[in-house]
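In what follows, a structure is listed as C-alpha cells, so that the remarks can point back to it.
Omission of a single protein chain aside, the complex is shown with its protein chains in their original locations.
After this line comes subunit A, so read on.
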Amino acid sequence: MNYTLDFTPVINGLPSLLAACLGTLGLAVGGMVLAIIIGIGGVILRDSPIRPVRWLVKAFVELIRNTPFLVQIFFIYFALPLAGLRLDPTPTAIIALGINGGAYAIEIIRGGVQSISKGQVEAGLALGLHKSQVFRLIVLKPALRAIYPSLTSQFILLTLTTSVASAIAAYELTSVAQRIESDSFRSFEVYGAVTLFYLVMSWLLMSIFGLIQSRYFSYPVK
C-alpha cells in the first residue's frame, strides 16, 4: 500500500466541517422535536373515536415505515413545489426527518402507552379528571419512561439519517464533506474525519439523553 495520508484538506477545512456539525445537530434536534410532536399527537389520534382519523394515522405510519427515507425527502423537496409549497433544503430536511422519525415514534410511544395499566386511567377518571388530563398528567410520563431507551436509539438513528439530507444539499456535515472531498480527492481522510465527528455527536446526544433520563424519569419503581 503506497497511499500517503494527507490530512491537509481536513485541517484546512476544519472550521467549515465543525460548523457543518452544528448544521447536522440542528437538523437532528429539529427533527426530534417534530418527531416527538407527531409521535404524541399520532398516539392520541390513533385512539380517536372517529374511525377515519384512526385509519389515517395507521396509513401514515405504514406509508412512512415502508418507504425509503431518500425517496421521502426527494418527494417532499421536489413534489411539494408542484403543489405551490417551495421550501429551502434545510427546513425541508427537518420536516422530512420529523415526519420519518414521527412515524416510528408513534409506534414506539404507543407501545409505552399500552404498557400503562388500565387501573391508572381509572384512578384518574375516578378523581374527576378528564380523559385528556389523564393522558397528559398520568399516562404520558410513565409511558415515555417505559420506552425511553427505544425512543432515544431511534433518535440516534434519526441523527445519523441527517446525512441523507446531503442529497438535497441541506447544510449538514456530509454535504460539506463531499465538497471538501471533491476539491481535494482525499476521500479516505475526509470521510475518516467525518466518521469520527458523527461518532462524537452520537456520544454527545446519548449523554444528553442520559441526563434527561436521570432528571425526569428517575422516580423509583418496584
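Throughout what follows, contacts are C-beta pairs under 8 Å (C-beta built on N, C-alpha and C of every residue); 3 or more make two chains touch, one makes a residue touch a chain; residues count from 1.
Please note the rule applied: contacts and distances are computed from a predicted model.
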I notice the complex is incomplete. Of the names "Xanthine dehydrogenase small subunit", "Cysteine desulfurase", "Amino acid ABC transporter ATP-binding protein, PAAT family" or "Pyruvate ferredoxin oxidoreductase alpha subunit", which is the UniProt protein name for the chain that's not shown?
"Amino acid ABC transporter ATP-binding protein, PAAT family"
The listed residue (A:37, A:63 or A:123) that touches the chain absent from the view is A:123
Which listed residue, A:16, A:133 or A:202, touches the chain dropped from view?
A:133
Determine which one of A:46, A:145 or A:186 touches the chain that has been left out.
A:145
What residues on subunit A make contact with the chain left out of this view?
117, 119-120, 122-130, 133, 137-138, 141-142, 145, 219-222
